[in-house]
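These notes are about the structure you will find just below.
Of the protein chains in this complex, one is absent; all others appear in place.
Our next item is subunit A:
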Amino acid sequence: MRRDVFQAIADPTRRAIINLIANQSMNVNAIAENFKISRPAVSLQVKILEECGLISIITQGRERVCEARLEPLREVSSWVENYRRHWEERHARLDDVLLTMDDEEKKPIKKKRKK
């Protein structure tokens, strides 16, 4: 499984975790209280976010506090723009391909068709 910002935000729980700790660092127990899913399930999502580079886990005494690392999100902050650009590029390629195509489909030499 890839570990990058896109993987991080692909899951709604992970997006919610990022939103939750964006302004205030929290330990995993505090994060888990905000979700219906189990604490181990939340832990797993936190671990994935850490591997994706969107969370740093800082040990403070006996506590492990999750701190949001929002820099990578800049890459996707303009995701709608990226999506639009993706389609623009694809359609520009189709424009070019249409220019190379014959107007009529070249009929292949007729062969007996299997029914």
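One rule holds for everything that comes next: a contact is a pair of C-beta atoms (placed from the backbone, for glycine too) under 8 Å apart; a residue touches a chain by one contact, two chains touch by 3 or more; residues count from 1.
One rule holds in what follows: contacts and distances are computed from a predicted model.
> If you look up the hidden chain in UniProt, what protein name do you find among "SRPBCC family protein", "CbtA family protein", "Succinate dehydrogenase" or "ABC transmembrane type-1 domain-containing protein"?
Per the UniProt record, that chain is "SRPBCC family protein".
> Give me the subunit A residues in contact with the hidden chain, please.
Spelled out for subunit A, the touching residues are 1-2, 4-6, 9-12, 53, 71-72, 75-76, 79-80, 82-99, 101, 103, 105.
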